[in-house]
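Note sheet for the following structure.
In this view, the complex is presented without one of its protein chains, the others remaining in place.
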Amino acid sequence: MIRKLFDIIANNAVPAVFIIISAFAIPLSGFSASYLVQELLTRIGRNSFLILSLLIPIMAGMGLNFGMVLGAMAGQIGLLLICDWGIVGIPGMVLACLIGTPIAIVLGIFCGHILNRAKGREMVTSYILGFFINGVYQMVVLYLMGWIIPITNPNLLLSRGYGVRNAVSLSGIRAVLDNLIPTIITNPEGAKQFLNINGSGSFLLLQLPFFDGAIRLPLATFIIIALFCVFIIWFRKTKLGQDMRAIGQSQSVADSAGIPVNRTRIIAIVISTVLACYGQIIYLQNMGTLNTYNSHDQAGMFSIAALLIGGASVSKATITNVFVGVVLFHLMFIVAPMAGKNLIGEAQIGEYFRVFVSYGIIAIALVLHAWKRNREREAARRSLRGNKGGNA
Amino acid sequence: MIKNFIKNAGWPRIIIALFLLALFITAPFVGVNVFTSFNNTVVRFGMNGIMVLAMIPMVQAGCGLNFGLPLGIIAGLLGATLSIELNTEILAKLAELGEQYKISWLTQEFLTTYREPIGFASAIIIAIPVAAVLGWLYGKLLNRVKGDEMMIATYVGFSSVSFMCIAWLLLPYKHPTMVWGYAGRGLRTTISVEGYWLHVLNDWLALKFEDTVKIGDKVLDVNLAIPTGMLIFFAIIAFIVWIFMRTKTGTAMTAVGSNPEFARASGVNVDKMRTISVVMSTILGAIGIIVYEQSFGFIQLYMGPFYMALPAVASILLGGASVNKATILNVIIGTFLFQGILTMTPTVFNSVFQTDMSEVIRLIVSNGMILYALTRKVRA
Partner (left out) sequence: MSDNNNAPLLQLDHIGKEYYGNRVLSDISFSIEAGEILGLVGENGAGKSTLLNILFGMPVISSTGGYEGSLYLDGKQVNFTSPTQALAAGIGMVHQEFSLIPGFTATENILLNREVLNGSLMSYVFSERVSTLDRDAMKARASEAIKTLGVHISPDMTVNEMPVGYKQFIEIAREIDRKNTRLLFLDEPTAVLTEQEADILLIALGKLAKSGIAIVFISHRLNEVKTLCDRILVLRDGKLITDQKASGLTTRQIASLMVGRESLRKEEPVEIPDEPVEEANVNDALTTTVKKKKKKPALKVEHLWVDMPGETVRDVSFEVQKGEIFGIGGLAGHGKLGIPNGIMGLYPAGGKVRLFGKKLTLNRPRAALGRKMAFVSEDRRGVGLLLDEPLDWNITFTAMQMQGRFLIGIPHIFQLRNELAMAKETRKFIESLSIKCTGPNQKAGELSGGNQQKVCLAKAFVLRPDILLICEPTRGIDIGAKTLVLDTLKEYNKEHGTTIIITSSELEELRSVCDRVAIVDEGKIAGVLPASSPAEEFGMLMMGEKLRSALAYTE
């Protein structure tokens, strides 16, 4: 009983610590509730899809897919091309996805094969693979684009005539998905004012009686995310999902039962990579600018940190973990610099603090996972003797 | 025969070696001064050599590639900054000691003449105990997570670097050359070591040539400055590591890496050996970064040490090491090849394509090499 209670606390220690940190940091930051809610909604819309793409490899026992940056890069290549071709709006986004998909599939298959050769150290390998493909990506974007791959839009290219600029404006597709179904949440009072200013018609107004201020809700993005959640729930129920769970728990048993282990692992990685590609496109349509050489890097680290903060581990992650994680992680992200400034007079401290937390939380999650696994191994050995004899 | 050689060396190593060879062959034709490039390679070899050497103990003890090198680097940075912060105090204290114990050679004159080497030595002397403590804790941690060392090492490195970012801002450093001028506190991102211990090793016994050589109808300036002191220092440290690996403890450590079960059955305390190896790696990392800084001229704080493990890891692998076997020779060959590529690519590519692809080449070469090593089958 006490042990069970202890387990519950231990299993949720990470989210609990973050709730406590936030409880102190929110008042310190001095942000208003409506500002925080607005920021959080934006960030949930922006990041959830990316984080959700991590779930399937975890299910297949491949750990945190640090290789998701491969998918992010595929998505960025799609975005760069549609920018060059000047295709805007939803068609632009869809086209970017269509371009990104085959690239992500190829990268995913490559990644899957590599990881099958490095069983037992998938994480470090996928992590290094991210760097390696980053090199290839830079080669393509910085040297081949505008030279071998035709890029005509001078706004994209560096002044030397080839290679893409460091920052690319995605004005053509900025927030097109977020604003596809424009939605405002406000109180009846605010709604009246709003209608007076903007006139009726083009906005979906949600009225909450005791709500202070007005908030934009990226409804279409949320719908996409909800669909994705449904997909994951459905996927868990399929034969393929069941096979992945089996492989995740014991590759040898799954193999002897005739499940094609290596192939299934590759499928898991391919799905994750393709979804990460879409996730990155959704992320960047919200941001509106593409940081050609950095965006994907951060996507990986922040997604993984958020998932872990949500209470997931290297071997188990749920949809709940994703949303709890994205809320807590970004809450800290929003308030930390301000809180740092108000506390010590140095916003920089808050900046570093959140970086430290992101890395620290990943380190702790990895340590706990390895520790637990090694202890379980010992317990399994002890249990073999059973209760037949022995006086330990 | 050739097939065997390729199998033993591994195709990535051969491709990279051929690539470097191609760079050296092309260089003179595109107007790159091979002598300068070679000189640069030697200097960078000396700068990075000890950090690559830091890989050996952990690899040999079976702890894998030390992606946690930034931890050692942090200890080195603490040593470096403290040696500047406390420079005057240290010199004063030494002078006082000289008087108190009547040490005839420890005069004010001696202290003035050797101010810079003393500063350098004090940086190392401060860094070593810090590295030892950090390494000991880090080693204890790695013992609990056997099998996942590399990934955890990476993130221990990252989180310690980001933790130190906060610390660099808050630690009560006062020295005017190191803190931000406007705030009067918080260390700067880069701190010059000029006037403290800039090039103390590089300039020690340095060999300098200035001449011109005629190759065909081209006249090349030969302007060489071989950092003999730094190379000697590297050689000394390498020799210490070499000797250590031949002691009873070093032998036990190698056996632990080769087969921990064998070592345990032979009465070796596996965890203790692993901890010792991690402490050694961390200390070597600390010394390595100080040597690097004295040549580079600046102490890079904050996110500076972040990715410093990757080139070191790539170098030793390039030199022929595997995830669980590494020798001094691997370090020397690997560092030379890797730094050779880093020096040659920008110059040669600049001359040929009028563009600098070195960053991309570095990413692909170093990570490709690590990837290759990770996908090799090794005994579990």
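Letters A and B mark the chains in the order given here, with residues in each chain numbered from 1 onward.
One rule holds in what follows: contacts are C-beta pairs under 8 Å (C-beta built on N, C-alpha and C of every residue); 3 or more make two chains touch, one makes a residue touch a chain.
These numbers come from a predicted model, not from an experiment.
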Chains in view that the hidden chain touches are A, B
Sole touch to the unshown chain from B:115, B:175, B:188 or B:325: residue B:325
Pick from A:144, A:158 or A:240: which residue touches the chain that isn't shown?
A:240
It is residues of chain B that touch the chain not shown, namely 243, 246-248, 251-252, 254-255, 258-259, 261-262, 264-269, 325, 379
It is residues of chain A that touch the chain not shown, namely 234, 237-240, 242-243, 245-246, 249-250, 252-254, 256-259, 380-382, 384-386, 388-392
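Throughout what follows, only the chains that are shown with their structure count from here on.
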For the pair chain A and chain B, the C-alpha centroid-to-centroid distance in angstrom is 35
Chain B partner contacts - residues on chain A that touch it in the complex
114, 117-118, 120-121, 123-125, 127-129, 131-132, 134-136, 138-139, 142-143, 160, 344, 346, 348-349, 352-353, 355-356, 358-360, 362-363, 366-367, 369-371, 373-374
Chain B residues touching chain A in their complex are 67, 141, 144-148, 150-152, 154-156, 158-159, 161-163, 165-166, 169-170, 186, 310, 355, 357, 359-364, 366-368, 370-371, 374-375, 380
